[in-house]
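The complex is shown incomplete by one protein chain, all other protein chains being positioned as in the whole.
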Amino acid sequence: MAKVAIVYHSGYGHTARLAQAVARGAESVAGTHVTLVSVTDVEQHWADLDAADAIVFGAPTYMGSASAPFKAFADASSKRWFVHAWKDKLAAGFSNSGSPAGDKLATLQEFAVLAAQHGMIWVGLGLHPIVPSTKHPGEFVNRAGAFLGATAQSPHSAPDHLAPPPVDLETGEILGARVANAAARWVRGK
Amino acid sequence: MAKVAIVYHSGYGHTARLAQAVARGAESVAGTHVTLVSVTDVEQHWADLDAADAIVFGAPTYMGSASAPFKAFADASSKRWFVHAWKDKLAAGFSNSGSPAGDKLATLQEFAVLAAQHGMIWVGLGLHPIVPSTKHPGEFVNRAGAFLGATAQSPHSAPDHLAPPPVDLETGEILGARVANAAARWVRGK
Amino acid sequence: MAKVAIVYHSGYGHTARLAQAVARGAESVAGTHVTLVSVTDVEQHWADLDAADAIVFGAPTYMGSASAPFKAFADASSKRWFVHAWKDKLAAGFSNSGSPAGDKLATLQEFAVLAAQHGMIWVGLGLHPIVPSTKHPGEFVNRAGAFLGATAQSPHSAPDHLAPPPVDLETGEILGARVANAAARWVRGK
Partner (left out) sequence: MAKVAIVYHSGYGHTARLAQAVARGAESVAGTHVTLVSVTDVEQHWADLDAADAIVFGAPTYMGSASAPFKAFADASSKRWFVHAWKDKLAAGFSNSGSPAGDKLATLQEFAVLAAQHGMIWVGLGLHPIVPSTKHPGEFVNRAGAFLGATAQSPHSAPDHLAPPPVDLETGEILGARVANAAARWVRGK
């Protein structure tokens, strides 16, 4: 059984919905135990992160990088870094912003470097760009074309229940399932 | 009078059209002398680059970074680097790929680092994301949301005369005009 | 007269010393007005940043990116972003960490993307790597080999008064002088 933890910050609820989608995707893989942790509650959940086989990082992209509350969590993770407590865990990431690209790649690069500092192993999205959705005919997952992780777009004009849109949440589910499968394989191989 | 050189690689003609749009934008600024150089002809144009006040780099994003023919030009520019021949020139960049994001930010970062190695000064796009087009009502410039430079999307299914689409070429024109204005100001201030 | 503002976070005093070096370098250029702002005091200094011709960003690299207190400042700068209040100002950056490279490039890239989102124009370090120091014979400025900005190394074992070492502070001074000269030229050209 593989343990997947998702640790995220959400400013207005959009990234939280994407985080829940990643969790649903991970839970869809039989035998996966999923923990969803907001960085605002992380003090109660460090043990969950320490016990996880894979940790997925999520944050909105603000001003071209991960939001400050997420960064505060990343800085606090230095206690784990000093003893390499997270070494050889899997890692992955996702980000939301208001435009299709919106420098979200910079946030995913930031997550990948954070993971590398911890000695973690990075699992990307694993999708081609603009792939027909299986759930929403005529629409596309990974519609922005991201590879290091899952990205979603929540336009400022969109009503909350449509932001991020269903295909972006489906993209998040695909990332969650991919991480859960990779974690199970990684645990089996130990 | 400011001299703007645009040096680009284009694999299938899409980036060439974007380069021409950047050139049109620069030429729209009175007193600007524009030189458009394909990297395949660069051996005849090093003197134009050396004489320029601003050099704009352009390439398609292939496999997550600037195309190899552009990189061959960048490597060849090391002769200028050794003597800091391009120090204090302005620099800017643009990229095209098949999806909205498509890791084009990575190519723009690569250009910005290349410029920094040369001691050049980087002029970004200067636009908010998803700004109403003045030329194409109901459409938007900088529709992908890029900031370090101009990006365009040429879907694999699009007919050539529509790829990149007019609003992405307009985004390129805006970058060209911005660079030309900045170069004129930079020259005046010397 | 050009106005240069330096806004920085320092966790243990090392980045503060580098910030002071950048300030000294800027002040060495006649006619430059320099304001040094810790992000912990930024609420009293937004008007100074708004009035500046150039803003220099500084932060330690923690876990592969700018420290969280700096990021909180960057996120708060979104009020300026919405109205493009800092558009066409110059920008630059510096970072300190415990090892020579230490992923400080990632922090400088983060600063450059932040500047691009604001529509600012990025001034890099403008030095070749490993250049003989004029102040400290036998030693070298830009000894790590950075280009997007100035970097310093403060080994964990070094006594505070030697971290960052004098040549890294000299590198910071060179960046400060370069930004001040560029700002004066940029102001003159307006």
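Labels for the chains are A, B and C, by order of writing; each one numbers its residues from 1.
As a convention for this text, a residue touches a chain if its C-beta (ideal position, glycine included) is under 8 Å from a C-beta of that chain, and two chains touch if they have at least 3 such contacts.
Since this is a predicted model, take the numbers as computed values, not measurements.
Summary of contacts with the chain left out: across A:Ala26, A:Leu49, A:Ala66 or A:Val113, the touching residue is A:Val113.
Check C:Val113, C:Ala146 or C:Ile174 against the missing chain and you find that the one touching it is C:Ala146.
Touching the omitted chain from chain C are residues 64, 97-106, 109, 129-130, 143-147, 151, 155.
In the full complex, chain B touches the hidden chain at residues 62-68, 71-72, 74-75, 77-78, 81, 103, 106, 109-110, 113-114, 116-117. In the full complex, the hidden chain is touched by chain A at residues 84, 87-88, 105, 109, 112-113, 115-117, 119-128, 147-148, 182, 184-190.
Operating definition for what follows: only the chains that are shown with their structure count from here on.
Seen as a C-alpha superposition, chain A sits on chain B after a turn of 180°, to the nearest 5.
As a whole-number value, the distance joining the C-alpha centres of chain A and chain C reads 31 Å.
Residue positions 105, 109, 147 of chain B are each in touch with at least two other chains.
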